[in-house]
Each structure stands twice: as structure tokens, then as C-alpha cells.
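Here the complex is missing one protein chain, while the rest keep their positions.
So, chain A:
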Amino acid sequence: MKGSCDSLTVNMAAEKKSSCRVFTLTFQVFVLGLSQSFYIGGEVNKRQLFVELNPGSTSVPPGGDLLHVRAVGNNDTLHFLFCSQGAPTLLLIHTNSSSSDIKVDWPLFLARNTSGSLKVEPESSTLYSTAVVFSRLLEYDDANDTADPNSDFFPPYELQDFTWSRLKLSGPVAVLCGAAATFANGSLCLQLSVFESEGRGQSLPHLLHSANSSQLGVWLDGVLPRATRSRFLLELQAVGGAYPLTRVDTSRSIDDEFTPSIFKVSQWVSSLNGSSEVLGFVQWKPVAYSQSNPTLEDATPCSHTNPRLQKGEMIMASSSLIHAFYTEPETFGLNVSFGLAGDPFYNSTKFLGWTMLVGIGSPPVDLFSPLVIAVMAVGLGTPMILLLLGVIWVSVHKRGTDSTTVYQPIN
């Protein structure tokens, strides 16, 4: 990493993609187009991205970088803050102004003992904020291959104690790698991608994202497991001010075309006093992959525990970004465990990759792709039409030949 305050603007004049909000099934068939998918729910909006590393700092801050991505919409701004001071943390702030900005008081921020060293300007523009902290990596010896993570835990890896690399930036994508002392040549890496418009992940599990969400990939590569039959868990903490992420909904879908063989999607959402309106979310599909360029065979299922309320002080101590922004953080934590009974152990490929989405508003919903609809329409529709024509043809033909035996009225 060279300078500290390099700021770059990412191409924002993406080609116009026609949006289709008329969802009549029959109509869609003819409007197939080439667009990847259709996306109901909210605006199909676009954002301009402004990427800034260590905003306002005059030197490279010791102990890790702070990445700030400003995603500016028509009348709002999303601030994505990604920081490796302490445990890796992604903080999302939604403001109602397209000119809001982040102000960091670097000496205070680095001291890690006061709240308020990171502020939104103007402060009144803040609508909602949520953060995800990757706090710990857990490992257990699954000697009996039950994949039941209850016993035989090794001492957990505290991610705040890892040695984290500098952020590697390429456009709106940042990669952060870190390792514990005992990892040998292995590392735990996180990749944050921020998007200016709707789209779909390049590699499996091909999560659908909107401009209101960012994608976080986590992978554990080449780490020396402490037992040959080791399996791993990742501990996540969701931190919020007023409306923390409290419950995980898992919904089933008949559609697995984007993530073959996976029919479920899990959403960790904030609920507004029990109403169905969702302010922020973490979304993932319950699948991890045991190769860096995954195919279907490398899929390994994962499961999660229910979110549990955590102590705010703990999380403030482990992540300086949380400490700097929140005064009284509401924190819920859950574990994601990788692998089911009978699946290969981490040792077999020494790679484990998992992807999730963090965003505001309602989580994106997969819809049938035009391809499926086209095949259904052509495959099921054409024979039906032909059948109809056939029946008509036959009956006409019959009437022609059997004209002598037409039914007569009874009386």
C-alpha cells in the first residue's frame, strides 16, 4: 500500500439495463432479453461508488486499515466501512442525504478507548446502521464424524489477535488476510465487494446482490488443522444501534438454478417491533465450498445457531470500529458451522470458502431466470398448443369422413 489518502472513483456510467417491473409470467417470456434475472422488491437503483482508504489520515495507521466506500444514490448515501483494527468489522450506515460523509478523529480512533471518534456528517442524516464483526474462529475434533459441534473444542482463535495484512484494493473490492501464529502458511481471508447496481456473484454460490448490499466472502486456506478430523465454525456478531439483527429466517425455494442443489436461503434480519419490515440483513445460503474455484461437488452444507444476545463491552473491546461509532451497541452473536456428518473434513482440501451478503432494506429474492421460464414455456406450452391443434384437426378430419354417422337428435 502506498499513500494513505488515495481516493478513487469507480466507473459509474454503467450501461443502462432495462428494468422490468411488470411480472406477468406470460409477458416475461417474450421479454427475455439478456438480463441475468428479475428482481422484485424495492427500487432497481444505482449508486455511484467512491472508495477511500483511511479517510482523513495523513499516515498509514498502525494496526490496520480503514476502508470507506461511499455509495451515493439519488437522495441517500450508504457508507460501507471495513476495518481490520481488532476483529475485522464491516459497518453499514444509511443516511438520507447524498452529500453526507464520515469524519474520523484518528488519534482518538487509534487509542481505541472513546466512542465518537468516527462520526457521520451531518449527524442528523443517519437513518440506520448495522455492523458485522467476525469475532472468532472455532475448531473442534469431530472424531466420530457426527458434525455436532458441542464437545472437543480446541481453544478458539480470536480474530482480534490475528496479524492482519494491509487491505488489497482493486476497485470496489477489498481483500484482507490474516493469520494466527500457529497457522503455518495458511490464512483466513475476507473479501468485501460493494456494488453500484444489481447483479449476481461471479462464482458459486452466485448470490444475487443489489446496490443496497455488499458481499463478504470468507475463506480459510491452507491452515494446519489441529486434528485430522477437524471441522470449523465461524462466530459472527451483529451490532446495531436501535434495531439490531435479532432473528434468522430460513426460507425454502424450489429454485436452485443459481446455486445448484441448494434450496434454502437464510436471512439474519432486524425486526421492527415484530413487524415484517426489514431494515437491515445478513443473507447467506447454507453452503460452503471446499475449493477456491468451486463446482457442485465441492459443496458442503453449513448450519447456524440461533442468534444470542451478547455483552456490548466485549464487542467494543474487540473491534475498534464498533467502539468508535457506537456508544451502547446492541449485539447478537451466532455460529456458522461448516460440514455435516459424512462430509469430508477440512483436512482433505485444506480450503473452506463461504459467502454472505450484508445490506439494508429487504434482502434480494431469487426469481426464476428467463432461461427456466423460456424452457418451461416452450417445453410445456408448445406441446399443449400442438395437442389442441391436433385434437381440432382430428375432430375436423373425423367429421369429414364420418359425415354419414353424425348424431341425430333423439326425438
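Assume a contact is a pair of C-beta atoms (placed from the backbone, for glycine too) under 8 Å apart; a residue touches a chain by one contact, two chains touch by 3 or more; residues count from 1.
Basically, contacts and distances are computed from a predicted model.
Colleague: The hidden chain: which UniProt name fits, "Putative 18S rRNA (Guanine-N(7))-methyltransferase", "Lysosomal dipeptide transporter MFSD1", "Ribophorin II" or "Exoribonuclease phosphorolytic domain-containing protein"?
Modeller: According to UniProt, the chain not displayed is called "Lysosomal dipeptide transporter MFSD1".
Colleague: Quick one: say which of A:59, A:295, A:327 or A:348 touches the chain that got left out.
Modeller: Once the missing chain is taken into account, the touching residue is A:295.
Colleague: Considering the whole complex, which of A:62, A:107, A:155 or A:342 touches the chain not shown?
Modeller: A:342
Colleague: Taking the entire complex into account, which one of A:109, A:140, A:162 or A:258 touches the absent chain?
Modeller: A:258
Colleague: Touching the hidden chain in the full complex, which residues of chain A are there? Just list them.
Modeller: Its contact residues with the unshown chain are 252, 254-263, 295-296, 301, 342, 371-372, 375-376, 378-380, 382-384, 386-387, 390, 393-394, 397-398.
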